[in-house]
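Only a single protein chain was left out; the remaining protein chains are all shown in position.
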Amino acid sequence: MTTQIAPAAPELEVPAPQRPVRKKRDGRAAALYLLPAGVLLLALMAYPLYQLVQISLYEYNQPQASGAEPLVFIGLDNYIELFGDDQFWSVLVSTVLFAAVCVIGSLLVGTGLAILATRVRTVPRMLLFLAALGAWATPAMAGSYIWLFLFDADFGVVNEILGMQGHSWTFDRLSAFGLVAAEVIWCSFPFVMMTMYAGIRNISAEVIEAAQLDGATWTRTATQVILPILKPLLVIATIQSIIWDFKIFTQIYVMTNGGGIAGQNLVLNVYTYQKAFAGEEYGLGAAIGVVMTILLMLITVVYLRTQRRSGWQP
Amino acid sequence: MATVSRPVRKRRRPGRLIAEIACCVIAALVAVPLYWMVLSAFKPAGEIQSPAPWTFAPSFDSFERVLDSQGFGRYFVNSAIVALCVVALSMLLSFLSAVALTRFRFKGRTVLLVMLLVAQMVPVEALTIPLFFMVQQAGSAVPALGLNELAPLVLVNLAFSLPFAIWMLRGFVAAVPAELEEAAALDGASRLRFTWQVLFPLVAPGLVATSVLAFIHAWNDFLFAQTLIFSDVDNRTLPQAMRVFYKPEELDWGGIMAGATLMTIPVLIFFIFVQRHLASGLSGAVKG
């Protein structure tokens, strides 16, 4: 997974740091350095995760948790119930599509603005960054309420400007998803933008100059020199965005009032919450959690595979 | 930036002006929701639902309502303590791990890196039940690590923000030239001395930058706080206190916006403070 900047052309090679030749003692030293974080992650993440798998194999509701009723091992029944639920599959499809829109949206907006930021002077750039940092810093719940307020049917400033008072943005399924996606992109593009901006800035001037001297136009330089160099960055930003956007909860929960009219705007995490946690069916909730983790891993692996095939080197 | 655009600058003056105007317009658009948040927080109760983008009678009523609510100050301090502890520990642990993962070669390194990604994929809501019982058990051995205490909250938030912190920090550590390490080795410096006396100061800005994400994570955490601190009034954190205003039934818009403003400000200050380092850190995240 260590990534080196993939050279676009041999003469543009960026020297990767050479590793010192102290390999023998590396293993032991590394173990020592990794020990504190490792212990913590094993104890507070791996072990609960193992217990999560266990819970998913039991009938485990609130009475079982508080010890009022004995535990019953039911094998894969929770999973069978889940996979037999038509709603699960339709929610799964909307989750994937919704996450895809959010991921692509944040990447496009973030990268576009990063490129824009490299081409303007300090003051406009600082303004853009300040606004973006503000969006990034806003707690998810607050952000959701603000957007809901802006797009309120009667009192929202958006309807006021558009002259369509009374129009509900959350009644129609797609319009509701769109509104939430806009909010998600608003608070997640800054990460992509900052990353890509820093990436562009880090490209050494010689690389660009060399391309320019070769007579390349600005567009060609951008697509054939800069983009390939940025590719590893883009891949990471994409993976992070997939992980975050697939697990969206607060925005959907708050903005569509718990999943929209008759559950039309449910995504997996909200579905899990309503199906399992609010109803205190933890066994089923654990099963969905396990399925979600596996699903995310699959998506990431498939994505990394396609990237590798198209030349990205891990 | 200068280095990138130097060759084209002469030809592109008018283009840049357009770009700058576009940049300012977009910045304004991005800022609208935030502006609205602050504005609504200052609007007097009667004006809250008016779509006017200004107010001539700013009032502190909403802020007072938030600040007067049950133990706001106490919760603010608790949140700050938890967040700062998470930041400090996250800096230390992620630095050590990032050094190990970028500058040492050992078997299973790639596997560990992949695990860091996988760790971020687990939906945290699902883990609250096992964590509850773990903390309960820890508490019967060491009371300070039990339920309703702040220490386990620190540890849990730390664990869940660590994978991303390590992932990001790798770039900073990798950016330190290998020659420095060789030179240090030739000078007879031990690895430990190199790590602390050479690497650490060089990576420090990156550490601060990375820590902002751990800060946000801990500062905004609602789920763990609600699960682990369920019966001790004094150890409640800020998002739990804010919950009073986030009632879906009767939205106190002024209170919500004032609370959100108060919650956003510390993060924003932190952000602006580390902004410059953050940018280079994010790009560094892939150079390991």
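Each chain gets a letter, A and B, in the order it is written, and its residues are counted from 1.
Note that a residue touches a chain if its C-beta (ideal position, glycine included) is under 8 Å from a C-beta of that chain, and two chains touch if they have at least 3 such contacts.
Everything below uses one rule, namely that contacts and distances are computed from a predicted model.
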{"item": "Undepicted complex member, UniProt protein name, chosen from \"Xanthine dehydrogenase family protein subunit M\", \"Glycine--tRNA ligase alpha subunit\", \"Outer membrane lipoprotein-sorting protein\" or \"Extracellular solute-binding protein family 1\"", "value": "\"Extracellular solute-binding protein family 1\""}
{"item": "Neighbouring displayed chains - absent chain, whole complex", "value": "A, B"}
{"item": "Contact residue for the chain not shown (choose from A:A30, A:I55, A:L133 or A:C187)", "value": "A:I55"}
{"item": "Given B:V66, B:M134, B:L158 or B:A184, the one touching the chain that is not displayed", "value": "B:M134"}
{"item": "Absent chain, residues of chain A that touch it", "value": "50-51, 53-55, 57-69, 71, 73, 153, 166-168, 170-171, 257-259, 261-264, 274-275, 278-281"}
{"item": "Touch list for chain B against the chain that is not drawn", "value": "70, 128-130, 132-134, 136, 147-148, 226-227, 230-233, 243-244, 246-250"}
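Note that only the chains that are shown with their structure count from here on.
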{"item": "Between chain B and chain A, distance of the C-alpha-averaged centres to the nearest whole Å", "value": "16"}
{"item": "Touching residues on chain B, where the partner in the complex is chain A", "value": "1, 3-8, 12, 15-16, 19-20, 22-24, 26-28, 30-34, 36-37, 40, 49-51, 53, 92-94, 96-97, 99-107, 109-110, 112-114, 117-123, 125-127, 129-131, 133-134, 155-156, 158-160, 162-164, 166, 174-178, 181-182, 185, 191, 216, 220, 222, 239, 242, 246, 248, 251, 253, 256-257, 259-260, 263-264, 267-268, 270-272, 275, 278-288"}
{"item": "Chain A - residues contacting chain B, complex", "value": "1-5, 17-20, 22-23, 25-27, 29-31, 33-34, 36-38, 40-41, 43-45, 47-49, 51-52, 55, 65, 113, 116-121, 124-125, 127-143, 145-147, 149-150, 154-157, 159-160, 186, 191, 194-205, 208-209, 212, 218, 232-233, 235-236, 239-240, 243, 247, 249, 257-258, 269, 272-273, 277, 282, 285-286, 288-290, 292-293, 296-297, 300"}
